[in-house]
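Accompanying notes for the structure given below.
Missing here is one protein chain; the remaining ones are kept as they sit in the complex.
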Amino acid sequence: MAQFKAGILGATGAVGQKFIRLLQNHPWFEIQALGASGRSAGKPYSDAANWIESIPLPNSVKDLKVRNCVSSEFTDVDFVFSGLDSSVATEIEADFAKAGIPVISNAKNYRTDPTVPLLIPEVNPDHIELINTQAFTSDGSGWIVTNPNCVAIPLTMSLKPLYDAFGIHSVVVTSLQAISGAGYPGVPSLDILGNVIPFIGGEESKIREEPLKLLGNLENGRIDHAVFPVQATATRVPVINGHLLTVNVKLEKSPSDATEIAEAMKSWKSPIGKLGLPSAPQFPLHVFEDERYPQPRLHADSENGMQTAVGRVRSGDVMDVSYIAMAHNTIRGAAGGAILNAELLVKKGFIK
Amino acid sequence: MAQFKAGILGATGAVGQKFIRLLQNHPWFEIQALGASGRSAGKPYSDAANWIESIPLPNSVKDLKVRNCVSSEFTDVDFVFSGLDSSVATEIEADFAKAGIPVISNAKNYRTDPTVPLLIPEVNPDHIELINTQAFTSDGSGWIVTNPNCVAIPLTMSLKPLYDAFGIHSVVVTSLQAISGAGYPGVPSLDILGNVIPFIGGEESKIREEPLKLLGNLENGRIDHAVFPVQATATRVPVINGHLLTVNVKLEKSPSDATEIAEAMKSWKSPIGKLGLPSAPQFPLHVFEDERYPQPRLHADSENGMQTAVGRVRSGDVMDVSYIAMAHNTIRGAAGGAILNAELLVKKGFIK
Amino acid sequence: MAQFKAGILGATGAVGQKFIRLLQNHPWFEIQALGASGRSAGKPYSDAANWIESIPLPNSVKDLKVRNCVSSEFTDVDFVFSGLDSSVATEIEADFAKAGIPVISNAKNYRTDPTVPLLIPEVNPDHIELINTQAFTSDGSGWIVTNPNCVAIPLTMSLKPLYDAFGIHSVVVTSLQAISGAGYPGVPSLDILGNVIPFIGGEESKIREEPLKLLGNLENGRIDHAVFPVQATATRVPVINGHLLTVNVKLEKSPSDATEIAEAMKSWKSPIGKLGLPSAPQFPLHVFEDERYPQPRLHADSENGMQTAVGRVRSGDVMDVSYIAMAHNTIRGAAGGAILNAELLVKKGFIK
Partner (left out) sequence: MAQFKAGILGATGAVGQKFIRLLQNHPWFEIQALGASGRSAGKPYSDAANWIESIPLPNSVKDLKVRNCVSSEFTDVDFVFSGLDSSVATEIEADFAKAGIPVISNAKNYRTDPTVPLLIPEVNPDHIELINTQAFTSDGSGWIVTNPNCVAIPLTMSLKPLYDAFGIHSVVVTSLQAISGAGYPGVPSLDILGNVIPFIGGEESKIREEPLKLLGNLENGRIDHAVFPVQATATRVPVINGHLLTVNVKLEKSPSDATEIAEAMKSWKSPIGKLGLPSAPQFPLHVFEDERYPQPRLHADSENGMQTAVGRVRSGDVMDVSYIAMAHNTIRGAAGGAILNAELLVKKGFIK
């Protein structure tokens, strides 16, 4: 497989740092350029960033000079990952796409754009064809692909087998979200140590909406969204990594019992399982039998943080099924998900 | 008000210690006797107990000699509080009741007994009349009253105004429970520090069942239980005190909007508000407007730990309303609730 | 005792909020005015402050209009408490003092000024006479008094009896400091959850120097500092309130054994014990016998957060004695300490 040169936008932030960490020793991608705000531009990365990852800052990026996030400074990359803050992502990502530089974004800004794929490779790989409907460039060389919100990913991963097998009538979900989801400095310790914060601004609408696009059908160049209501409560808990969800689902077609539902999850096969994508987990969806599992501290790092874990699949009296879902929010739910998206886009010939 | 002499069964455990703490300087009750297992019996309390409360062990109990939990050793008390472990409560509590010693119990053993009141004074004070149906003694001098599970209390407190105003069709609830709910030594720190445990043995069935008895009607000496399904997921989080619930309710009669629901909670009046019970909170149900609240670390101690706090009352697409409820699990949800029960039983003439 | 009107400078910050909380229902002081930065000035306090205390924002201050921190806007107060940030305290506190408004400050700026008392009422109450050497006003009506750093307070409280009885040769101390010491938002949760940060900027020099001034002798209008070296390591731990110190002391005059040292602490009498100061703890220095104590979560709130707790007093092979000391860092170590200072200043006739 050829080597591609990648840029990272928002490289000094928490998501940007995770991109750098995960791309160390990546077999396909090498980091060619780092972009950040004007305050950082011109400095060596080691000076510009307050490195918070637990591994040492890799030597390969230590001395890279940080660039401004403008496309004209990134002419030497094949594509960029964007970990930009949503306050600036709309303009900057469009600038890159118009300049013919593909953007694999973790920002929320273009997720709801009808021409932009909101992509989980194991769920809706065919949605990447939407790229062909984008008008950033006349020759199709510049485009944007996004990955979903960090709760929407494990939620949709776990709903997908149920959606296919039974149809989904409605979902009631509570998220117990890790502090790393708020970036850095993020949540003040005085707010969260020994506490729960029962509110995360802007989160619940994403949990309601993104699964519907992800489970939608691509027809005639547009996504026909899935249609079911999701009632969500997002809370913050004192956990470092790993968003845990308590999920309750009413199905369109009632299964005989919870075993049938668990079986649908266990027998589900990833459509990209045979593509040989380097970051793809061997088992994207793992179903625990032990009723104490999954737990974020024990299982968020499973399969290099790319696995969605499910447990306690059981039937209910109000809705057909209740279960726990959990995934690493900054790997599977952010930078790692974006890297997997890029790998699929290479395989499908969009990055070349 | 006269002074009553109280015994405490299970006095060395976490609930027993909380009884001791809360009864310090109680205007009506004084601690006359402490009971524990044979291992502790005969020792001064200060030797028998590994005192874990943050206040110093009160001098008034330090030298009390611990007694065996048999009724014959408690002839000098007017009634007992029971913080007994469920493995022994059935026999011991019956022994006391049969001996004519009223038992105000926090144990689960008799909660489902159709002759035993499961009591929240603000919710179902009239249920205490069930005492008259108990057959422990021929003269009615010995009986048992129980308080509900620590999640069932804030759940039922918050459902009560909705039940009265709209009727309840169904409930989906997730609990985020504090570690103190597991007693001492309880949850190993290696299990819960920076983690969530998505399972608590035996908890979900209590959450499903107890609200139905609490909201039932007393008719002809028996409780006609409320009828609606509750789907519950109980999780443990690294919080010291305060169980927080995310509650979703479908109502029988749909309100016009969430404001009407919040209004029903705010305007709800406690039926025991004017009885002058020393431990009764002035505002048993507080509705926060700030969407970040309630939080266990900030609000569990409100009104001496006896208030149930509610927040984020909002309408939903799957069920009519979602909200947060929270209460101190070892005060309102255990020892404090039992003491309030005793106060009501004094006022109603059952303890005399 | 007459009622005094107090202003609070830096009223929206963490220390300012603690002043407001502790002054609720104070028998001598009432809050007349709140000052903050220009960004807050003009707004009602409830809008200007992000209230983080666990009690509800008191109604008495909710609607107070925040003022600029200039003396001309505080002509209606008898004195001010300052919880100002050190970046602005030098100028603002001087402005107030020159305008004849006494300043009881928690800021570090004037602590090392030879004319400004660095005051712990139980340790060096006579140092307040330094006020008479201040030249802010010609008539002595305006002056500044400071309280020490939050580690220096329990360290010096515990050293005082040893200094008096044995003389101190040298001290080696490690602090395990609570997150509330860093204010709000303060320490990011990603930095401290399940972690220790072995460095706190600027802290160790205060720990080395402040005890020497506190234990100094006032002679001829100046403080003759105590002379002994202190070697300090300051660390941050995931605790809400309560700085814990491991202290090792070499004494000038060796005691026979550790019992004699513990006895010196236990028999030590506060020189202000009979003055009737409302915030003075009954036992300013408590010595635990239980080797597991003191612990910050259990004991920081003892005596309303104003007690210094000591434990594990034992002899050593390198230095004569090792022990644990602990006090509430934002009450005894900040706002509460300043209020006690103000009470002493009232009693001594400086505030009138």
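Remarks
Residue numbering begins at 1 within each chain, and the chains themselves are lettered A, B and C in the order written.
The rule we apply is simple: contacts are C-beta pairs under 8 Å (C-beta built on N, C-alpha and C of every residue); 3 or more make two chains touch, one makes a residue touch a chain.
Since the model is a prediction, treat every value here as computed from it, not as a measurement.
Contact with the chain not shown here comes from a single listed residue; of B:Ala165, B:Leu193 or B:Ala258, that residue is B:Leu193.
Contact with the chain that does not appear here is found for just one residue of C:Leu64, C:Leu118 or C:Val237, C:Val237. Within the set A:Gly35, A:Pro125, A:Pro148 or A:Gly194, the residue that contacts the chain not displayed is A:Gly194. Among B:Ala89, B:Val145, B:Ile179 or B:Ala264, only B:Ile179 touches the chain that is left out of the view.
Hidden from this view is one chain, which touches subunit A at 54, 193-194, 240, 297-299, 301.
Interface residues of subunit B facing the missing partner chain: 52, 179-180, 184-194, 238, 240. Subunit C meets the missing chain through residues 170-172, 174, 176, 193-199, 208, 229-231, 233, 235, 237-240, 244, 246, 248, 250, 291-298, 311-312, 316-319, 322, 324.
Here, only the chains that are shown with their structure count from here on.
Both copies, subunit B and subunit C, contribute mostly matching positions to the interface they share, with over half of the numbers common to the two. Comparing the CA-atom centres of all chains against that of subunit C, the greatest distance is found for A. Chain geometry summary: the mean Cα position of subunit A and that of subunit B are 42 Å apart.
Measuring from the averaged C-alpha position of subunit A to that of subunit C gives a distance of 48 Å. We define each chain's centre as the mean of its Cα atoms; on that basis subunit B and subunit C are separated by 40 Å.
Across the assembly, subunit B contributes 193-194, 240, 297-298 as residues in contact with two or more other chains.
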